[in-house]
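Quick notes on the structure that follows.
Partial view: only certain chains, each at its native spot in the assembly.
The first chain written gets the first letter, and so on, giving A and B; residue counts start at 1 in each chain.
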């Protein structure tokens, strides 16, 4: 990977999110609904978990972006997800697919693959999930990740080629990938804290936050794919900074979760410039 | 609004709640179930989230009061809500309707209007929701409120006339309204903290707490509508005091939520007398 002078303007994305308070429709699993909503609120966005099949499409038309996370999806939520994805596809509205446990169980895997075929703006998962969705891994044991980020970068690039969008891999050092022609744009984001995998729903909440940043990024304008990639990087940087801050104050995973929400909320826009973000390109 | 010497005996309501530990059946959205239950427990009530359509009516017969909040209602919860409302209507048991996102999406709006037609003891919502339910507003963008409390007071009064019960509007300075003949009884409750809208489900949990206070108030006896109004004021005062206390200790929305539950639990009954409550009447 060759490094490049181009760095996304993360503070501007954060400031735009604060100013616009994007409305995020989160069709997400019931384990993490509360935490995801609190993460969105703390970061400056407006969450709405409208997931009834009869209302999902209409609300998708109003929302600034949509999260699809089928972690505990019952049939009504699956119908709602289909409806919301259709609206996103038709309108070009940004949406994120979080492929929780893809490859682990068959029915869910089918549903997640169908969603991925609709070309999500961003796919965000852990290494096992990205590998499984790209057709290159076993899918792990559920929500934990057994593959490392580095090992799945080729799979992430392949997946990004397929969807035409951004692919983000969460791990010790996150990767955010987008492919334009014969070149992959790759960001690696460090920071965070070792307690993060000890709190349920950190990845799921990050997926929700990516939606909010995508909406903010679209409002800033500019080239579509590069902008979506930059917005995804900003969400990861915001998360990593808050994680590091919370880790410095926490006594364990309980107080970490509390301090994390506080830190997400308190972070000044300017601080995003000091995130541990390395960007570069790779010829394919 | 002319002020009046009549002030509800808030400490007595709080003490009665502690002594009786009313059983609250909360048919509520999955985002806020945990927080609502913890708020009820902290305040001295006993929560039960029994929402299966086959059990809802039977449990409604046992519960001391019922909360209906269709924020993420799937079809089985809608059936459970119908059943519980029927029992409440037949038995005269107190119940609260929280019209989350009414007016924002069509199917939900129909369902909430049907529930409102069953004459809830209390309707509690934010300004946008009360306006929409009264037929006077656009419904906001989900759970946040875009109308101010003052602006929707006429709508709240109109809605109270329609339901024959209490209408509560949450905002910077809450309003609790009841109409008897040609006169509206209005309480305004101040306090709370600016972080409250940054925690998901504060309004939803307040709706649950109103149920507990209604049950306590009924146990105290007295004139029905005035008692329900006083109980609703007490719930709002308890919430506002705990919010102010938590705000003084919090570093952000994460620690605010934790401190809020602590403060709800610690509040002595006598402290309710020092809540910022202004009561008065308005001729219609």
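We adopt the following convention: a residue touches a chain if its C-beta (ideal position, glycine included) is under 8 Å from a C-beta of that chain, and two chains touch if they have at least 3 such contacts.
Just so it is clear, the model here is predicted, and its values are computed rather than measured.
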Q: For this file, with 2 copies placed, note down how many copies the whole complex has.
A: 3
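Following the convention adopted for this analysis, only the chains that are shown with their structure count from here on.
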Q | chain A onto chain B, rotation angle from CA fit, given as a multiple of 5 degrees | A | 120
Q: Averaging only over C-alpha atoms, locate the centres of chain A and chain B and give their separation in whole Å.
A: 35
Q | List of chain B residues in touch with chain A within their complex | A | 29-32, 34-35, 71-75, 101, 104-108, 141-144, 197-201, 250-255, 257-258
Q: Using the touch rule from the top, collect the residues of chain A that touch chain B in their complex.
A: 23, 30, 33-34, 37-38, 41-42, 46-52, 54-55, 58-59, 62, 74, 76-77, 257-266
